[in-house]
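Reviewing the structure listed below.
Missing here is one protein chain; the remaining ones are kept as they sit in the complex.
Residue numbering begins at 1 within each chain, and the chains themselves are lettered A, B, C, D and E in the order written.
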Amino acid sequence: MDNLILLEKFANPELIHSLSLGDKLVASLNVMILGMGVTFIALVILWGLIVLMCKMLKSQEKEIKIQQEVSVEDSIIKDPTIDGVENEEELVAVITGAIAATLRTSTHNIVVKNIKRITDPTPTWARAGRMEQMNSKIFH
Amino acid sequence: MDNLILLEKFANPELIHSLSLGDKLVASLNVMILGMGVTFIALVILWGLIVLMCKMLKSQEKEIKIQQEVSVEDSIIKDPTIDGVENEEELVAVITGAIAATLRTSTHNIVVKNIKRITDPTPTWARAGRMEQMNSKIFH
Amino acid sequence: MDNLILLEKFANPELIHSLSLGDKLVASLNVMILGMGVTFIALVILWGLIVLMCKMLKSQEKEIKIQQEVSVEDSIIKDPTIDGVENEEELVAVITGAIAATLRTSTHNIVVKNIKRITDPTPTWARAGRMEQMNSKIFH
Amino acid sequence: MMIHTITKFLYDTGFRGLFEQPGNIIMIIVSFVLLYLAIKKGFEPLLLIPIAFGMLLANLPFADLMKPHGGHGDPGGLLWYFFQGDEFGIFPPIIFMGVGAMTDFGPLIANPKALLLGAAAQFGIFTTFIGAILLGFTGQEAGSIGIIGGADGPTAIFLASKLAPNLLGAIAVAAYSYMALVPIIQPPIMKFLTTKEERMIKMDQLRTVSKTEKIIFPIMVTLVVSLMLPPAATLIGMLMLGNLFRESGFTKRLSETAQNSLINIVTIFLGLSVGATASAKNFLTEETLKIVFLGVVAFAVGTAAGVILAKIMNKLSGGKINPLIGSAGVSAVPMAARVSQVVGQKENPSNFLLMHAMGPNVAGVIGSAVAAGMMLSLFG
Amino acid sequence: MMIHTITKFLYDTGFRGLFEQPGNIIMIIVSFVLLYLAIKKGFEPLLLIPIAFGMLLANLPFADLMKPHGGHGDPGGLLWYFFQGDEFGIFPPIIFMGVGAMTDFGPLIANPKALLLGAAAQFGIFTTFIGAILLGFTGQEAGSIGIIGGADGPTAIFLASKLAPNLLGAIAVAAYSYMALVPIIQPPIMKFLTTKEERMIKMDQLRTVSKTEKIIFPIMVTLVVSLMLPPAATLIGMLMLGNLFRESGFTKRLSETAQNSLINIVTIFLGLSVGATASAKNFLTEETLKIVFLGVVAFAVGTAAGVILAKIMNKLSGGKINPLIGSAGVSAVPMAARVSQVVGQKENPSNFLLMHAMGPNVAGVIGSAVAAGMMLSLFG
Partner (left out) sequence: MMIHTITKFLYDTGFRGLFEQPGNIIMIIVSFVLLYLAIKKGFEPLLLIPIAFGMLLANLPFADLMKPHGGHGDPGGLLWYFFQGDEFGIFPPIIFMGVGAMTDFGPLIANPKALLLGAAAQFGIFTTFIGAILLGFTGQEAGSIGIIGGADGPTAIFLASKLAPNLLGAIAVAAYSYMALVPIIQPPIMKFLTTKEERMIKMDQLRTVSKTEKIIFPIMVTLVVSLMLPPAATLIGMLMLGNLFRESGFTKRLSETAQNSLINIVTIFLGLSVGATASAKNFLTEETLKIVFLGVVAFAVGTAAGVILAKIMNKLSGGKINPLIGSAGVSAVPMAARVSQVVGQKENPSNFLLMHAMGPNVAGVIGSAVAAGMMLSLFG
């Protein structure tokens, strides 16, 4: 029997019981070879692409790094929320350190996850509003 | 063509292509005038109502304030969960201050959001149960 | 009228209005007796089962306790996440104590709910990865 | 010409709708009153704010937020989609799961006699049922109205959506309003039925309950109640599943989701859509007035029945049970239990009844789910 | 023989699909460009990442993620199910509820004149509408395209799903892209239309707004806007419900869920499914180019109209209003307000316009919901 016709019968729950045990075994082996083949090919292609990606990024790395830093700085100026994220992590680091010191344990073991800036629940402009009031005290 | 009939044709995706460019322009301008008109009228009405609300509240303000305070006190007695909210905020304020002092930064920048009373996850009575045990130590 | 037929008519929103007030009252009383009866029987059975459960557990208690401790220890060895939960609670207890001391309030009133181990957001292996780096410094 | 367009526009505004259907004006005012009660008086605001807002939105003329889905290309109103979760009986059991995850059945396991009080307080449900029949309601409607006395919002909504959808709005509003009024309705009844000596009784400290008992309990209740009364399986099963998430020790993340984001999401959708069923046609009727009247009867009778059984149990136990804990059997967790505490403490400031009242209180939740199952079994 | 099977397998891969429908390749590249803009340039990533990923998934040949539900036993594609939330108009109002829970209307209540600026900025919507008509779009399509100028993603998606589902993908992409470009589009227009003296105007401190005002405001807005324009009730109602959750003081848990887990869940489903409507057939058309062009016009005209009205108001008020706050009326909360702040501070480093610009900014949200209601009323 032709392989395709066999697989077609095999894939039909009504017809599969008409196949002999030998036919079923042949079809099953087909499925296994095809299945393992496709799985290996797919993952090998991914392997190749990861290696390629790694090499391409490495060659451009220094250049990109500089660009990134510049663009991050730009966006910090444009969008305070980005630096918010950065600063929040710094803040957490500081607080983690403080509590860890109290407890005399390593900072690797605790994270003060939820000490947040006021900006987080309220929109950014709320913080800015408060900054305004604070700054106006300084300037006037 | 009568405006209403024109707008009706204009609003029908099957018929709109039968209109001349002039008719389309007239209809569009109609839409714009109507649209901007309604938008302005709606928001002007809101403006008026806000002003009205502000004035009415101001005239009643002192009276209401006193009433509010009384009713809040009542409900505190009746319902401990309400004061729970109040106290939680106070507690957060205290803790914020403490951590801020450690870090020598302004309390405006950090919020200890998640230091919670035990009451929060468990129903209120759980807290009361614990209070019972504590108090019974005092009374007996 | 037979009770079952009466209740059947009573339960039919089309036919109920054909019943006399007396019939309705009889049917209602039936519903009440049946309803309160079933409610009491159900809750009395639960009462009995709770008492039974309590007695059975008490008789096996010591035996089970020993078994439990052993099996917990086993699973600690097999699955670090379980001890993670235990330790996290310990850690929280320690931190609660520390903050409470600062604030001079009872530890019954505050819970530092969200001081978490690094393990919590990232899968366990991430922590292990970090441990690996730390330990490798020790061993090499 | 432009004038025609403007006239047509004015014709399409909701103001004309208000003139043509003045009932909507009254419904909007009712929604404002409910918002006032919820926000200023603290009446069960978590439910009454969404219910009142749904009522407001559904009664805005021509806004069509309850328009049924008309098939592909003809979508329904937003609140109609939310309402499907009520109509299909999906939302109330999910809320029950969250309630289960928030509930500690420990005080009930420590003192299982409290189950009797949780049963007795359901007497209000069936008394009210008779009252509703006598006032001309059908069996289906009377059953749904009676459940108001069960003092469990989700149970009342679950039953009303199945048996009397036309009364859903009025029943939900009555159920949550009276739950908010528990501290006002109950104390006079409790004082009237008890002596000063009874109110001063101090009860023994409850035993501690082991983790194993707390884990077996929800499974046992699900099995027993569902076998006795299959229609109660959905509500009881989900309540106990939530509790199992809470007690198992391994499913903290499911328990937290059940009692936070999931119950909140469902509360918003349920509240809005239940409120939206209160159209002028459904709500501004004599029936609503009757429901309001019957609801307070239900609460009062339930309270009294609980206190009276507690008095009897006190006699039989030789003075060890404070009858004030009987009123907590109506459920309304944890308010009714707090009322027992407050009334008891007034007589004797060193008396702490709260934990003892929590037993009947959570038993009342099981009791009213059983009663609801009974109504479904008879009238479903 | 095995070779036949392999040939058949290769025949079924998506690679053949890409050869047969090269439009899909272009769409996949478009999705990559959007991902790049979202991740590298920070263009509204919360929405554009799901939109772009939905676009990617829906354009993978033979993956059939937008296959309609074919009844029992023939399930549809995942993104098709998510899309029902857009088609039925369920998701955008839920997002609006979350936005309402995040928004403080205080600055608007303190300075209600700002409502005029929020109205003026909607001029961009109607100008663009005329432009779209002249470019050959139908009224339904032109209305949906115009709303891009309202600078509210959910409003644009809500309207496009109802009036012009075929343009949904392009409109959503344009709306969110231009919102991300607000800091680039607006400043030159603002500088061109104002003098240095105007930009240096310092505004008076805003009065504090009481809790009562903040509670009454959302109820009032819902009532007034919905009565004037019933089709706006769904969006405005849900926006204001979210705000009431925020301000009531009793519904913190509902407010937090509305602005966290619920809005996040809906954002994922909405973004994915809106992106998935951008098939090659719908997206790679002349219409999309026209929409991209009209979108920038809409933003520019809206900005200009806001600034010009603010200039007039400044004149009338005797120099007390900085015209830079007018541009914030397009909404794009809170970016447009921040742009006012930044441009103002460049002239005068001690000038803090942000809170003043928040008034027109949140008024712009109401304004564009009203304009959307108008479009629905005329073309729905």
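Convention: contacts are C-beta pairs under 8 Å (C-beta built on N, C-alpha and C of every residue); 3 or more make two chains touch, one makes a residue touch a chain.
As the structure is a computational prediction, the values presented were derived from the model and not from experiment.
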Displayed chains contacted by the hidden chain, counting the whole assembly: A, C, D, E
Hidden partner chain, touching residue among E:I26, E:A63 or E:L135: E:A63
Chain not shown, touching residues in chain D: 87-90, 93, 97, 162, 215, 219, 222-223, 226-231, 233-234, 237-238, 241, 244-245, 248-251, 253-254, 256-258, 260-262, 377
Contact set of chain C toward the excluded chain (per top definition): 2-4, 7, 30, 33-34, 38, 71, 75, 78-80, 82, 121-126, 128-129, 131-132, 135-136, 139
Residues of chain E (touch criterion as defined above) contacting the omitted chain: 9, 12-15, 17-18, 28, 32, 35, 38-39, 42, 45-46, 49-50, 53, 56-57, 60-65, 69, 75-78, 81, 260-261, 264-265, 267-268, 272
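Definition applied: only the chains that are shown with their structure count from here on.
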Label of the chain whose CA centroid is most distant from the centroid of chain E: C
Centre-most chain [mean C-alpha coordinates]: B
Remotest chain, chain D as reference, centres from CA atoms: A
Chain centre separation in whole Å, for chain E relative to chain C (CA means): 44
Centre-to-centre distance between chain C and chain A (centres being mean Cα positions), rounded to whole Å: 35
Sites on chain B at which at least two other chains make contact: 7, 34, 38, 114, 121
Contacts with 2+ other chains: residues of chain E: 228-229, 249
